[in-house]
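The other protein chains are all here in position, but one chain of the complex has been omitted.
Each chain gets a letter, A, B, C, D and E, in the order it is written, and its residues are counted from 1.
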Amino acid sequence: MKKVEAIIRHFKLEEVKNALTEGGLTGMTITEVRGFGRQKGHTEMYRGTEYAVDFVPKVKVEVVCTDEQLQSVVDIMMQAAQTGQIGDGKIFVSDLANIIRIRTGETGQDAL
Amino acid sequence: MKKVEAIIRHFKLEEVKNALTEGGLTGMTITEVRGFGRQKGHTEMYRGTEYAVDFVPKVKVEVVCTDEQLQSVVDIMMQAAQTGQIGDGKIFVSDLANIIRIRTGETGQDAL
Amino acid sequence: MKKVEAIIRHFKLEEVKNALTEGGLTGMTITEVRGFGRQKGHTEMYRGTEYAVDFVPKVKVEVVCTDEQLQSVVDIMMQAAQTGQIGDGKIFVSDLANIIRIRTGETGQDAL
Amino acid sequence: MRRVRCGSVLLFVFFLLLFPQSLFAQEADPATNPGHLTWMLTSSALVLFMTAPGLAMFYSGLVRRKNVLGVMMQCLFLMGLMSVVWALWGYSLCFGGEGKFIGNFDHVFLKGLTMGTETPGELPGGEVPDLIFMIFQGMFFIITPALICGAFAERMKFSAMALFSVLWGTFVYCPLCHMVWGEGWLYYGSEGSLLGGALDFAGGTVVHISSGVSALLAAMMIGRRLGFGSEDMRPHNLTYTVLGAAMLWVGWFGFNAGSAVAANDSAANAFVVTHLSASAGALSWALIELIFRGKPGVLGTASGAVAGLVCITPAAGFVQPMPALAMGAIAGVVCYFACGKLKATFGYDDSLDAFGVHGVGGTLGAILTGVFATQQVYPDGPNGSVQLVIAQAAAVGVTVVLSLVVSFVLLKILDITIGLRISQEGEVRGLDIAEHGEEGYIS
Amino acid sequence: MRRVRCGSVLLFVFFLLLFPQSLFAQEADPATNPGHLTWMLTSSALVLFMTAPGLAMFYSGLVRRKNVLGVMMQCLFLMGLMSVVWALWGYSLCFGGEGKFIGNFDHVFLKGLTMGTETPGELPGGEVPDLIFMIFQGMFFIITPALICGAFAERMKFSAMALFSVLWGTFVYCPLCHMVWGEGWLYYGSEGSLLGGALDFAGGTVVHISSGVSALLAAMMIGRRLGFGSEDMRPHNLTYTVLGAAMLWVGWFGFNAGSAVAANDSAANAFVVTHLSASAGALSWALIELIFRGKPGVLGTASGAVAGLVCITPAAGFVQPMPALAMGAIAGVVCYFACGKLKATFGYDDSLDAFGVHGVGGTLGAILTGVFATQQVYPDGPNGSVQLVIAQAAAVGVTVVLSLVVSFVLLKILDITIGLRISQEGEVRGLDIAEHGEEGYIS
Partner (left out) sequence: MRRVRCGSVLLFVFFLLLFPQSLFAQEADPATNPGHLTWMLTSSALVLFMTAPGLAMFYSGLVRRKNVLGVMMQCLFLMGLMSVVWALWGYSLCFGGEGKFIGNFDHVFLKGLTMGTETPGELPGGEVPDLIFMIFQGMFFIITPALICGAFAERMKFSAMALFSVLWGTFVYCPLCHMVWGEGWLYYGSEGSLLGGALDFAGGTVVHISSGVSALLAAMMIGRRLGFGSEDMRPHNLTYTVLGAAMLWVGWFGFNAGSAVAANDSAANAFVVTHLSASAGALSWALIELIFRGKPGVLGTASGAVAGLVCITPAAGFVQPMPALAMGAIAGVVCYFACGKLKATFGYDDSLDAFGVHGVGGTLGAILTGVFATQQVYPDGPNGSVQLVIAQAAAVGVTVVLSLVVSFVLLKILDITIGLRISQEGEVRGLDIAEHGEEGYIS
């Protein structure tokens, strides 16, 4: 089983969610994050004091899926989240040792 | 060493925390997240414009533990977080390559 | 490729970010979290009702890097985030199976 | 829903019937001093300002995030609902006729209210047009049930709250208001009044005790919130509560000094003592928290100000500045214990301390009015005396009994018919989504 | 930027020229009743209070988090900008001279305004000093363009908004205001007025219709927000919207009752009917949502209150309380449909429903004034009649045509020269960062 974490732009969330749902994925978890990367931030100034705001608000989408689903999940995400501009974000893939559904206690792929 | 991530309901947080503490776990980190799954969201309507709100607020509990503790951590979490209703959430288990305590520089299990 | 997650104090964020940037790291993602550990929380009281607030606000810094960079990332983080007081936080290191840059579709180390 | 539809149709029929009808005779009266009129307009605006934004902010800051709109809605909706009820029959039941216990129907639909001030003897508010006296009093009719909402916050059905408020307004507030201010059974100096009648300048009994004890009863009948005592129920936004308290403080000048129904010495005195009592209340609650809690709390200071305001309300036109300082200081301390200890001891869940502040503070104020009243402030009234204290206590007693008995009946009926409490699932999701399909904050 | 720099230099030169000059003759006039003066000072403060915090909160709660400052800024900045314009030439164009369509330059830089009330016949505001009439009216000059901002919220350039407001104020508001209140072509009973002239007590045409229809046009010309219909555009902070609505309600007492320009029976009546209409509006919108949406919404209740306030505005000095209840109730229902259905049907993006509430509610109010006006409230005016309704409709027509034509020209010119809309990137980032380099909330 795999965990796919994508850092994407806020206004792409809806699209990504819909694409994943259409792709048969039934669950995901999202988190508000702030990202630092090639995309430049901005500066703000308050009564003469300047602040460089390097972190850009992003949203992290976590999808846990089977090894077979992995490629399609990544493809779907990439397609839905892409604008072609710097700052589109990254997808990180890692292995999961186990999954448990709290409600039923099912484990492994059954828990998805 | 293992990382256990549980997506649970807000009002179960207190219980889970207490159960883990009683179970001898000394640390955890929590994050506000929003989840999409079988549990249905709701619709909102503002002056005639309707929005389907599919994401449900959840809280993610991350506990890092030794391989030996893993089973008990999972069991404790499952028991404390369960209501039996759709939306109880999932537990994801993954391997950690290393842990470092920033204060002391200790690594591995000593850092816990 | 490795994912390094550090739970640090808020007021160390700027320092950590700068140290990492100087160390040649080009990206990171941060999340507001709350931590429970040795560092004690505090109690609050509202019109006679007392609440023990065990969770302390922390910030999680996630840096994805190559295996070669790992040691330097960890060292940099540790140095920059350390105060020597209880509550400095932890660094968790895990393996990544893959990385994809959404904008270009590059994978693996190229995506960094 | 059928019920509601019928109701609204009925309402419309009323309107249609009434349009072309002449409701009041316009007679310019040169005697109306624009200064008095201005003060009463300003005061009316200030009292509305108390309900919202004031109370809406004060209360909504104290609940959890998921209920913030639910609480604000209670205030906002009651502004609409109670005002309409007031215009249709509330005012008349309060100030119509010379009955001992309740008004009559002389002024339903605001019939017979004139602009001139030369009004027939049975109407109070001599210094300003009846219409303005009516609107000023109407603002009290809004805030009183809104205060009760603090007790059953975060769990009561919106529909039940609305119906309860209408019924409570009609069957508790109207008789009480008539008895106390409509020259009825509790009015000081009126013929045949209870032990000579009681002093209540701006609503110690009518507003605060009535709402406070009804609130306590409601909290007990509806039961505690899910997770009470175990879950995190800290106020989600104390900044709102502080700002709301400050707005209440400002608005209270209209409440108390406006109750002079003229811009005169009585209003001036009421203004001053109101401010001083609030100040002393804020200070004394902060100090007692410093002693017992180790730190002066922000919520405590805000609550102390409100306690001071509540306590001086019945006394505002009768007591001098220094006693006002004392009243506020005492109120801060007494309400501190009422909120902190009573609830813990008896285990009820008066969520926002409607009883602890308004019930207790109002009672305290009513009694202390009997102690500190002086003819030097209000020459036509009594000086403080044991006798007056007893009369005040009697008025408190009548208020408590009336409020409890009628509220109990109303709540029972509502509980049996439509139910008082929202579903468990609704309570977990929060009033905002469950009852209104909206969210307070979107990040 | 060059343009702006020149502008500011010019402004300074103006000031420098004007310093030592005598602008008004100070003549103590014993006839000015301090009660009237107090009411007008209070009302002026209340109307400013409407724009900010009132409207600023009401509107800013409805947008997305990233635009919260942008919206507040529009209100705040217009308080500065429009006031200066008003003092320099706006007031004069509204109330100078006896022209039929627009004022003259008699009072530019506030020349010739006296403190005494014995003012030459061409100046209104007999009960209070000219200067106070000026400042009260100036508050209207601020809020009217601020209302328009609701339509193009979240996407208009700040500079374009500022310039548009100045031009719109000068070329739409000033003529309209002069025609309606400056004894011009639309003034009731003035010589040669259109069909005898129309009644507009506090700004149904001048303020609400003019801003409402201009807002609709602006929304259509500037186009929909990026992601309209697909992205999550829920109000980011409905608590602000509720609190803002309550503040608008309170402030509106100054708006309407202040429009009597004295603390007299007319003010008293305006106060009462304003409150009742707002109440009925809140109630009726909540009820219609209960029927069609299943739940009474908080935003709906707040919107209903505002709709009721808008609708009663032109009528406040002419109608009785019961008709006011009816007007509010009707406004709540009509505006509910205007906001919910019209927008969906025609697909424009009037982001905060400036048209649906102010345009529609104002029109409704203007017409219903023709129905419910009665000499029992305003003895010198007409009773409701078909004829009056027609005159009212004619005034509405003139207002709509003037607003649309002039606004169209102004917007076109601005679009061609400096552009109306911010860059796509700016829109995605939000007005706060893009236009002002600041953020509303830092966690």
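Methods note: a residue touches a chain if its C-beta (ideal position, glycine included) is under 8 Å from a C-beta of that chain, and two chains touch if they have at least 3 such contacts.
Small disclaimer: the values here were computed from a predicted structure and weren't measured.
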(request) Sort by label and list the shown chains the missing chain touches. (result) A, C, D, E
(request) Among D:F109, D:F253, D:Y336 or D:F355, choose the residue that contacts the chain missing from this document, as touch is defined above. (result) D:F253
(request) Please pick, from D:V298, D:A393, D:V428 or D:I442, the residue that touches the omitted chain in the full complex. (result) D:V298
(request) Identify the residue among D:M72, D:C174 or D:L276 that touches the chain left out of the display. (result) D:L276
(request) For chain A, enumerate the residues touching the unshown chain of the complex. (result) 44-49, 51
(request) For chain D, enumerate the residues touching the unshown chain of the complex. (result) 33-36, 38-39, 42, 46, 64-65, 232, 234-239, 242-243, 245-247, 249-250, 253-254, 257, 262-265, 267-269, 271-272, 275-276, 278-284, 286-287, 290-291, 293-299, 301-302, 304-305, 320-323, 325-326, 329, 372, 374-377, 379
(message) Touching residues of chain E against the unshown chain: what are they?
(response) 1, 4-5, 7-8, 11-12, 15-16, 18-19, 21-26, 28, 32-38, 41-42, 44-45, 48-49, 51-53, 56-57, 60, 68-69, 72-73, 75-77, 79-81, 83-84, 87, 109-110, 115, 128-129, 131-132, 134-135, 138, 158, 240, 432, 435-443
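The definition used in the following text is that only the chains that are shown with their structure count from here on.
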(request) State which chains count as neighbours of chain B and simultaneously of chain C. (result) A, D
(request) Check the residue numbers that chain D and chain E use where they touch, and answer same if over half are used by both copies, otherwise different. (result) different
(request) Farthest from chain A by Cα centre, which chain is it? Let me know. (result) D
(message) Need the CA-centroid distance for the pair chain D / chain E, whole Å please.
(response) 33
(message) Measuring centre to centre with CA averages, how many angstrom lie between chain B and chain E?
(response) 51
(message) Rounded to a whole Å, what is the gap between the Cα centroids of chain A and chain B?
(response) 18
(request) Two or more other chains in contact with one residue: find those residues in chain E. (result) 232, 234-235, 293, 297, 299
(message) Using the touch definition from the top, which residues of chain C touch two or more other chains?
(response) 31-32, 94-95
